[in-house]
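Please see the structure below; I have some questions.
With one protein chain held back, the other chains of the complex are shown just where they sit.
Then we have chain A:
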Amino acid sequence: MSESTWSPSSIETDRRAFRRSRTVRSAAVSAVSTVVVLGVLGWLITHSAGWPRVQETFFSWDKAVESFPAVLKGLWLNIRLMVVCGLSILVLGLTLAIMRTLRGPIFFPLRLLATVYVDLFRGLPLLLLLLLLGLGVPALRLPNVPTELVFWGAVAIILSYSAYVAEVFRAGIESVHPSQRAASRALGLSNGQTLRHVVLPQAVRRVAPPLMNDFVSLQKDSGLIAVLGAIDAIRAAQIETATDFNYTPYVVAGVLFLCLTIPMARLTDRVARKQGWHGAGGTL
């Protein structure tokens, strides 16, 4: 209405100028302090007595180029494991969480099962699970059971991670206020529909950041199946270092992992924002 006639008063323009100057000042302070800290750190490291040696051992460009194809090939195994395990973990973890949050005596066996499962597989070291399943099960020589190491390695990872993820989901489900359930039941939605349309969408949105944690961690732990003899990025890097004790291939593997996880983290943030999922991720 008066949008066209209104123009800020001198007091308001003064306030805006002050806020602007404050913003500029904070930006300048943070920029300068960042540059100074990074500069000092960089100078300290590159001017240390052992730097030339460290640079050669960890950051050798020639060694990086040389080992890159092998590490990349190993990474392909990590990626496949991550996708297959990631999806299975989500489904299994969510199922377990729902089982654990079911109310009523009739569901007692399901609750018990889920609780025992989580207690057991969260408590066992992943390494033990990998060895038991990867080396133990094929040794049983059961008919019609796969014997590939990678298959059993993936099963071990899924068993262990789904127990963690189940607890993350459960935390999300229980954080939804009871009034939401009541409102949904009051509309005539069944228990299952309430879970599906009201509780889970809110629960999943709240636990998106910790879920992301678990998946970044999964990316790295997927390399543990190297103990069964499969060659993933880290194992490939290890093989590359074995010839000359130059550790650059590990750095190459690390950089490749970062190239996977950082875009994934930013993507989750963006999806969360797009859906109007407030609080579901940081803004960076």
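Here, contacts are C-beta pairs under 8 Å (C-beta built on N, C-alpha and C of every residue); 3 or more make two chains touch, one makes a residue touch a chain; residues count from 1.
Definition applied: contacts and distances are computed from a predicted model.
One subunit of the complex is not drawn; among "Sugar phosphate isomerase/epimerase", "Glutamine ABC transporter ATP-binding protein", "Sulfite reductase" or "Cell division protein", its UniProt record names it "Glutamine ABC transporter ATP-binding protein". Across A:R22, A:R53 or A:K73, the residue that sits in touch with the chain not pictured is A:R22.
Where chain A meets the chain that is not shown, the touching residues are 1-3, 6, 8-9, 11-12, 15, 18-19, 22.
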